[in-house]
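A protein chain is absent from this complex, but the other protein chains hold their places.
Up next, subunit A:
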Amino acid sequence: MADLQSQDYIRRSATNLTPPSVRHHELEVAKLIDVSRCIGCKACQSACMEWNNLRPEMEEFNGAYENPHDLNPGTWTLMRFAEYEDEQGNLEWLIRKDGCMHCEDPGCLKACPAPGAIVQYANGIVDFISENCIGCGYCVKGCPFNIPRISAQDHKSYKCTLCSDRVGVGLEPACVKTCPTGAIMFGSKDDMKDWAGERIAELKERGFQNAGLYDPPEVGGTHVMYVLHHADKPSLYSGLPDKPHISALVGAWKGVLKPLALAGLAFAAVSAFVHSIVSGPNETTEADEARARAEMEKAKRNGSAES
């Protein structure tokens, strides 16, 4: 795999040392998904399968265009279709391309126990390095967007790589390349924000007063952003979290308990050692044996006296 080099890591799972970053002039990238321009053709979903050599099982029709019905180890991006009736009684078809958001503060990486199984490159892409993955499923618990899926075949976790292999050699992600309406754009995060600003202004002119950019600050911003016509209610778009954040439970587990537990275990071990050198062993003495013998003989005498 044409991997970005380890010098480009700015975060690495289960690692206490900061990875070296020699090449520090790395531009932060972002994918911008303009929901208002999406026609739901699923070309991005197909392109993703094609570039990444994925062939997920086709599933049954269940009354909506979603197929498969959920992300899975072979479906790293999925078109989700929601029917929404607005205040005026108009039907709006809200179509959203779901997949990894590439958080600036990735919950999956925070939760991951395997060193180097999840990394973040200086350009902002969060990538799973499969050879290091142990399949524990902790990334699933860390993710605020419910994205990673564990394969039942090789017990490794999978999600969108933002085509890190393509981006590493100067190409845009496969979904971006294939999108026929220009609903998916890719570039530097700053450029994408500028472009989104123009689009949002246009949407507001068209009457979408709450149009806005989805770049949730609770996870430090994301490297996949949405232009939404209803940015005040992201959950309309097939449950996009209104305020995504790494669960406080994960924070307690990985932030508080980890160092505290280590200190506790070290304290217990050191205390035991100190007790050993201060008080020494508790040994049974000859006097104890003599006392025990005396009691046993006394009992024997009483026993024989009875019989």
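In this section, a contact is a pair of C-beta atoms (placed from the backbone, for glycine too) under 8 Å apart; a residue touches a chain by one contact, two chains touch by 3 or more; residues count from 1.
Basically, contacts and distances are computed from a predicted model.
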| item | value |
| --- | --- |
| Options "3-oxoacyl-[acyl-carrier-protein] synthase II", "Stage III sporulation protein AB", "Formate dehydrogenase subunit gamma" or "FAD-binding protein": UniProt name of the undisplayed chain | "Formate dehydrogenase subunit gamma" |
| Contact with the hidden chain (one of A:58, A:91, A:169 or A:272) | A:272 |
| Residue among A:114, A:167, A:211 or A:240 that touches the chain left out of view | A:114 |
| Option from A:82, A:140 or A:213 whose C-beta touches the chain left out | A:140 |
| Of A:58, A:91, A:169 or A:249, the residue in touch with the unshown chain | A:249 |
| Interface residues of subunit A (partner: the chain not displayed) | 14-16, 113-115, 132, 134-138, 140-141, 146, 150, 152, 155, 247, 249-250, 252-253, 257-258, 261-262, 264-265, 268-269, 272, 275-276, 279-286, 288-293, 295-296, 299, 303 |
